[in-house]
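Every protein chain of the complex appears in place save one, which is left out.
Our next item is chain A:
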């Protein structure tokens, strides 16, 4: 008797739990195309879409858009978990350049946007931007939003104190190459400006130099960290800048770094276009102190995102329509002028709305012109699925040099071992 009883209880309770779980079925799975549609858009950082959502909802009264913003890293991790469990993903999910390779390698989780006619608007984007958003077997996974482009941000007030030129054209002439950038840094340090060093730290510099190479960490499917001279060059130059004592030792994206923007603890910082928005929020009171010159070594790219439509969404067609609208040239101009994210839609680069745009915060620097030049002259680079982790190991190596724990040679050897362990 007792044995049977104990066996029955869990079954009954389990059945109760199961029926309770069934109670929360969503009613709108059968919604027609023109019926009310609720769309969620999940992004990270600042996409500058808030005003656009309002505009879109006015144009499409049946659509209701909810936005979900998470920190970049968490955003991509959450998405991976949502895709793995086939539940919880937003209708539109943004992907960042450093992560997109991992996701386009699994195209079955996303809607092939060419089914909705995405190929018709292909001409909006430069070839490389389109390619990164496409899977190996030709499925269109993501539509490009912004692009990085490269420039060099500098503090003209600190340059003045150090006796260096402050005009952006003259500053650009100081560093046609990264070697000359380091030489300028030595001059800056020699002037001993109190509380300030020449650059923030090795992370941003390394990523910027690497972003200028035609081939980065991956050559096709192969990781070429140990054999690609351009990776070693990016490492060596950053290490050299550190060992020359130019670094303010403010590790990127830490509170010390954030404080450094406002306090002026570093005089230069390599600037992808999205960095402008970051500087403006960190150093609100420094209007006119920061300025923008050309980046050493010519054009390059760092950053940029895509909008994707996961398959598990209920309204994939409407989600595509929204993504298409958000990435259309007219909308990208609005985002650029308000937030500084540089569009990846090529048709715009000749447009006066972009080309002639000057940013008052950066001493009216012609940012439209600077970044147009940078993006059009850049050599797009393929970022493989593990690019993010490999870069972490390399940046850790540079940090060890900065912390005085290893020489550049020791550090590079350990980087190679650490990278091998990842593969």
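Throughout what follows, a contact is a pair of C-beta atoms (placed from the backbone, for glycine too) under 8 Å apart; a residue touches a chain by one contact, two chains touch by 3 or more; residues count from 1.
Criterion: contacts and distances are computed from a predicted model.
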Considering the UniProt annotation of the chain absent from this complex, which name among "Type III-B CRISPR-associated protein Cas10/Cmr2", "Cellobiose ABC transporter membrane protein", "NADH-quinone oxidoreductase subunit J" or "Choline dehydrogenase-like flavoprotein" applies?
"Cellobiose ABC transporter membrane protein"
Of A:54, A:84, A:123 or A:190, the residue in touch with the unshown chain:
A:84
Missing-chain contact, candidates A:232, A:311 or A:400, resolves to A:400
So which of A:138, A:194 or A:255 would be touching the chain we can't see?
A:255
For review purposes, identify every residue of chain A that touches the missing chain, sorted by number.
1-2, 5-6, 9-10, 13-14, 17, 77, 80-81, 83-84, 102-103, 105-106, 108-109, 249, 251-256, 259, 265, 386, 388-389, 392-393, 396-397, 399-400, 403-405, 421-422
